[in-house]
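Every protein chain but one is kept in place in this view of the complex.
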Amino acid sequence: MNMAGGIPLLLAYAAIICAVMSGAISLFAVRRHPGFLHTGSFLFLFIAGMADVVAGGWALLANLIVTDQLALGLPWLEWHLRLDPLSGFFLVLLGTLVTATSLYGPSYTREYTHGEAPQPLPPLGVFTATFVLGMQMLLLADDALVFMIFWEMMSLSGYFLVVYQHQHAGNRHAAFLYLLLAHVGALVILLAFGVLAAFGGGLTFAQMRAAPLSPLWATLAFAFAFLGFGTKAGMVPLHVWLPDAHPVAPSHISALMSGVMLKMGIYGIIRVSYDLIGEVRWEWGVAMLIVGTASALLGVLYALMQHDLKRLLAYHSIENIGIILMGLGMSMIFLGSGHPLLGTLGLVAALYHTLNHALFKGLLFLGAGAVLYRTHERDLEHMGGLIQRMPVTAFMFLVGSVAISALPPFNGFVSEWLTFQTALQAPALDNGVLRMIMPIAAALLALTGALAAACFVKAFGIAFLGRPRSRHVAHAREVPRGMLLGMGLLAVLCLVLGILPVPMIEAMAPITQLLVHSALPSATAQGWLWLTPVSPDVASYSAPFVMLALILVFGLGYLFLKRGAVPTRRCSPWDCGFGQLNHRMEYTSTAFTQPIRRIFGAVWKVEESVETSTVGVGPIRRVTGINHYLHVQDWSWLKVYLPIGSLVLEAARRIGFIQTGSIHTYLKYSFWTLIFLLWIVSI
Amino acid sequence: MNSLGIAWMLAAVQTLIFVAAAPLLAGWVKRLKCHMQNRAAPVVWQPYRDLAKLLQKDMVLAANASWLFRATPYIVFGATLLAAAAVPLIVVHLPTAAIADMIVLVGFFALARFFTALAALDIGTAFGGMGASREMTVAALAEPAMLLVVFTLSMTAGTTNLSAATEFVLQAGLVLRPSFLFSLFALAMVAVAESGRIPVDNPATHLELTMLHEAMILEYGGRHLALIEWASQVKLLIYTVLIVDLFFPWGIAREFTAGALALGIVAVTAKAMLLAVVLVTWETVLAKMRLFRVPQFLGFAFLLSLLGMLTSIVLETGG
Partner (left out) sequence: MELTSLGIYNQAIILFAALVLFTSFAMLAQTRIVQLIFTFAWQGLLLAVVTILVAMVSDHPHLYVSAALTLALKVVLIPWLLYRLSVRLNMNYEAEAIANPSLLLLGGAALVMFSYFIAVPVVHLSGLATRNTIAVSIAVELLGMLIMTTRKTAMAQVIGFMSMENGLFFAAVVSTYGMPLIVELGVAFDVMVASILFGVFFFHLRDSFDSLDVSHLNRLSETNDSLPLQEANGEERP
């Protein structure tokens, strides 16, 4: 072990041990000391998270590459581990979210012990620990065996976490779908590693890096990696498991899954294509750009139609993964066309958005969990007015909403701005068609961003503003302090990453140096105040100024307008003279998105009907009720998955004839197989 | 230090002039409209009187208005003020132009719109919901066209910084660019949609079925309404100056001498007045469209901007 860089690796090991301890506590300290279990397991997770942040941050900032070999695993293949800036970056991401979740978790999981439908807590603790452990180890993996073992550990733990509340059939179906697609993805990833290992002569990443790959095999390896890791990341059309699985998991687990697990897919794509394969080709970038744009647009359009808050957030994860893939695609196009600086810009934009998405998506899921904790309600159509009842949660959720809608001065805006700036450099390319495709992709990204803002106006507005639409929401209280602390941590980070982008980009320079051997000197050349990705004449943005100006306006407004004024009166809102406004007259979530549903109607399968129930006949007929029924379905489910499913079932039916049920037939099978094998061996 | 100090002072003065002159443009537009429709017109500085009246009025808030409702006018005004600081009105090469480029400008407007829509949903009336829903839809449809215009301009000028783009157009002289022609019309259509003018929205109506922007701010009164009205006037001036700067920038000051600045003020005033005439003619000739015709209008704007981008690549760059 390299002692100079030894401390970060030791810290990473300490984090791993803490995760194991957290799981062990959940498993063993069951009946005697339930409080100890609770707090203890989350305490160890907290320490693990902090250790991960420090270890990853150290490796990133100090530009370290530390390798190690553990005498575990197979006799001829030890476990190779490696901590380099890329792993460090993702460890920081993982650690931050684990820390926030461990602050949030103790209060949230009380619902499972003291709530209406009690669940045993140990499985949750154990599988959370193995989930985190899986992710930590796969980031440190330096050979395919370790990687796949812990990838599977992450997926399986995810399954048990999704199916935690297994009493509902819907949860079991969602978990099954998740497991199915996770395994298909893992199989394809294995194929990718297989191609690389075959040419490299071994399973270690070092051997794969040195493997000489012809363009065809490199493209094949990339395609397998893209499909396999993309399934985990949730790109269209391999996304169907996401909107079902993320909502049914416990909310702090949804935050971890959406915030970190999806990013493991992105980590895999970056590791395999930029690091292991090495030479990226621009054609891969085009494919990635197209898939990313489609994911972004379809993700946000499907999210708009949801009125289950957590399902809406899950679809937004698909959208943001699409944006990250767009950044990576543009980076590959530039790198493959011989523009390393611009490729670096795209990579930086994609990595920045990865971190940002983890932060604000984690925050949003924790907020949704807080609402769920107090109101037991996930449906937007039953919420409302929570800004009065749960003011701090509402503020946190607002911060998350503003961040995800890519509005200044928060962090989502910076990464989208960098993505746009990457696309704007398209004129540097020679290929005219590519020069046309990139602006169109950027225009679709703009459409996506605006639709995402509309979706979060809807989500925040219907859930927190207005009047309560049901009784238990009207009596909600604020959540405990631990949950607020967890959300607050992420909210503060969202603001900090938005105001100080330049130090962040400087911090990411080691990653780009490692992967593409180039950095962005011009981005940070003007100091911490100005972000100038290409050059000051081309584009610049100063987030601290924006923040300062907003604070100034508030301050001046308070000084001049509010202080000397007459105190405001309160009265009832404008009701056109009809009087008696109640919550039924407010806009609902479905109503809010009706114009969009009409304009973009071809994107969804919409079944909408209005049923009027009447009483009486003829001139004395009276309407007693009007029911509006709306069902919006995902086309990919109907056009892609159901046909594949029925094809598989049909094929199984056809082959089923070999299962006759008769012992004689089975004995005959064994007999003929034996004869055949003996004959083969003797040749 | 000295020239940098002067630059920052000029920037602050320019922003103040921007914000102070916006109601004048609104008054001039109203006056032209009345004349064109054969009505008696108010004086040009009537909007100042309206703003002063609103600032002094007592405030009445709905019973269930939250802190978000009270904070939104300041956020909206702040975001619009920042946008105004970034657009060169009289002189280019000011340091505030480096705070934001054209994409950040769009981001500022998006921030203002986000909070206005939230404030509309805050009170819990159907008006607010309707206004918010429609406004966010129209804005979403206008974004691709706006971005493609920015793209087309930046592909030719090589920058998204407004100051640098204006400088580029000034230096290039008279060049007939079809991409700029298409982008001009696309930007004009997007500007009409974003500032809520006919045919997308009627700024003078308060009928529930025809409101977009007005429906969102229906519950506001007193100094809050003053700030929001002022912000929408500044927004109209921003779009006007944007069109002037990018397509007809001749006359804008390039040095910090008194003569150049005076010429800059005169030039931008004359051009803004001319554009107001065009806007008023357009508004008088067209009628407001129903909401589900707006996607076609904005789709046409997107087509124009797409054509601008395509002709820029096909026709204007080296073969």
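For reference, chains read A and B in written order, and residue numbers begin at 1 within each chain.
Following the convention adopted for this analysis, contacts are C-beta pairs under 8 Å (C-beta built on N, C-alpha and C of every residue); 3 or more make two chains touch, one makes a residue touch a chain.
Note that the coordinates shown come from a computational prediction; the quantities given were computed from them, not determined experimentally.
*Asks:* Looking beyond the chains shown, say which of B:Leu181, B:Ala260 or B:Leu286 touches the absent one.
*Replies:* From the options B:Leu181, B:Ala260 or B:Leu286, the contact with the absent chain belongs to B:Leu181.
*Asks:* Which is it among B:Ala41, B:Leu170 or B:Val314 that touches the chain not included here?
*Replies:* Among B:Ala41, B:Leu170 or B:Val314, only B:Val314 touches the chain that is not shown.
*Asks:* If I consider the whole complex, including the chain that's not displayed, which of A:Gly432, A:Gly555 or A:Gly645 touches that chain?
*Replies:* A:Gly432
*Asks:* Over the whole complex, note the residues of subunit A touching the chain we left out.
*Replies:* Considering the whole complex, subunit A reaches the absent chain at 432-433, 436.
*Asks:* What subunit B residues would touch the chain not displayed?
*Replies:* 172-179, 181-182, 295-296, 299, 303, 306-307, 310-311, 313-316, 318-319
Definition applied: only the chains that are shown with their structure count from here on.
*Asks:* With centres defined as the mean C-alpha position, give me the subunit A-subunit B separation in Å.
*Replies:* Here the centre of subunit B sits 36 Å away from the centre of subunit A.
*Asks:* For subunit B, which residues count as touching subunit A in their complex?
*Replies:* 55, 58-68, 71, 74-75, 77-79, 81-82, 85, 98-101, 103-104, 106-108, 110-111, 113-114, 117-118, 121-130, 132-134, 136-137, 139-148, 151-152, 154-155, 158-161, 164, 218-219, 222-223, 227, 291-292, 295, 302, 305-306, 309-310, 313-314, 317
*Asks:* With touch defined as at the start, can you tell me which subunit A residues reach subunit B in the complex?
*Replies:* Residues 384-385, 387-388, 391, 398, 402, 405-408, 413, 417, 420-421, 423-424, 426-427, 432, 435-436, 439-440, 442-447, 449-451, 453-454, 456-458, 460-462, 465-467, 530, 536-542, 545-546, 549-550, 552-554, 557, 561, 565-566, 568-575, 581, 583, 585-587, 591-596, 598-599.
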